[in-house]
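Have a look at this one.
Every protein chain but one is kept in place in this view of the complex.
Here is chain A:
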Amino acid sequence: MTGNPSLVDTVESTQSREIFWDKDVYNLELERIFGRSWLFLGHESLLPKPGDFITTYMAEDKVILSHQPDGSFRAFINSCTHRGNQICHADSGNAKAFVCNYHGWVYGQDGSLVDVPLESRCYHGQLDKARLGAKHVRVETYKGFIFGCGDADAPSLEEYLGEFCWYLDTIWEGAGGGLELLGPPMKSILACNWKVPTENFVGDGYHVGWTHAGALHGIGGELAGLAGNRAEMPFEDLGLQFTTRHGHGFGVIDNAAPAIHVKRDGWAKYLADTRGEVLRKFGPERERLYVGHWNCSIFPSCSFLYGTNTFKVWHPRGPHEIEVWTYTMVPRDADRETKSIIQREASRSFGTAGTLESDDGENMSSATFVNRGNITRDGRMDSSMGVGFEGPHPVYPGIVGSSFIGETSHRGFYRFWKELLDAPNWDAVKANDSVWDSVFLNRDYWTAKLDAAE
């Protein structure tokens, strides 16, 4: 499937249905998308002390993320270098060492092989332990969020996030305290291709009023007007949508950060108390984002809703299944009660039994499995909403769409997905750095719109 121009058509804004179904596409994704990208591993708050560890996935690879005595983090493949057994079966904990269940090889907190039972007698002094440490992956952090990467040639995490950092800083740093994650994560299996939820979070403001009509009725609040798509809503004035160099993107609904939360006094007060400092540090454009509700995906498979404050990782398990991990994001310096209520509200809406989560799973599964049909699969999906009503913006980096209901960030996500899938290596990707956004043809959309407004 490499180089097949039909998988993603950036001119017509369509994608082949094979991208949700085909095993060859998936295998290529494991190698070229997941194998090359920075993948979310955890947050410092989940393993605060030296010796703390969590076990997680990088795509289908099991990894141990471990807090080192010097305060840094290391990650290594959760598989013994002797006969391959999984090293650690706990979700998290604090350990001086990891002992393999099979023959008892002992790995240190940094993944090095430190002890081998019967070594001198049975290996006769011939075992080179230094070469038999667990396999490492690169680990870097940004504002407390920890990512891992299996590609030595990939750019740094900060370069990989690129201009998206400008947006992330708004909330991951905020007024100063930044965010942390609360676990342990809820985990569930969803029978769908991993890109369906990722594209849903990266920019699907369109489905909110229809898919979630029932839940929005019950919740009320700022978004109730969207329920059923019946309201006369001034969609061009309600928010924006963004995409960036490496496919990271989001949509924002203005002034709606805590909209999904019913018990929201603490969170709303926190935002009100801190927005002034955000304005001072980051300017009015980002203060606007700070009090808005975001639906966001970090390429390839990590998503969050800022405001609702649910944080998701979609671990792929073959082309037609994912494991969904759900954490809660909270402001690091909020008081305990506020954090606790944010966590309850986020879980009640987007946890495994969430009032809105339960609406989404059905769509994601059926959008994947209808493609079992041969005639069906020989067809395309459309993401053309708002083509031309988007472009470079004088202040906001990347490409900016005119409304949070549009598919600008879908197009940006699949544009980069295809670029990375086709590229022989990261050098080939870097060669496109200055021209990546040329598929967004209307270069004057924002200058014309902003001039007209003046």
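The rule is simple: a contact is a pair of C-beta atoms (placed from the backbone, for glycine too) under 8 Å apart; a residue touches a chain by one contact, two chains touch by 3 or more; residues count from 1.
Rule of thumb we're sticking to: contacts and distances are computed from a predicted model.
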Quiz item: Can you pick, from "ABC transporter permease", "phosphoenolpyruvate--glycerone phosphotransferase", "M23 family metallopeptidase" or "Aromatic-ring-hydroxylating dioxygenase subunit beta", the UniProt name of the chain not shown?
Solution: "Aromatic-ring-hydroxylating dioxygenase subunit beta"
Quiz item: Given the contact definition stated above, which residue among A:L39, A:I87 or A:A215 touches the chain not shown here?
Solution: A:A215
Quiz item: Of A:T328, A:N371 or A:S409, which residue touches the hidden chain?
Solution: A:T328
Practice problem: Taking the full complex into account, find the residue in A:E357, A:E407 or A:D437 that is in contact with the omitted chain. | Solution: A:E357
Quiz item: Any idea which of A:C122, A:I189 or A:A272 touches the chain not displayed?
Solution: A:I189
Quiz item: Where the complex has a chain not shown, which of A:S16, A:N78, A:S303 or A:Q343 is the residue touching it?
Solution: A:Q343
Quiz item: List the chain A residues touching the unshown chain?
Solution: 89-94, 182-191, 211, 213-215, 217-219, 227-228, 262, 323, 328, 336, 340, 343-344, 347-348, 351-355, 357-359, 361-362, 365
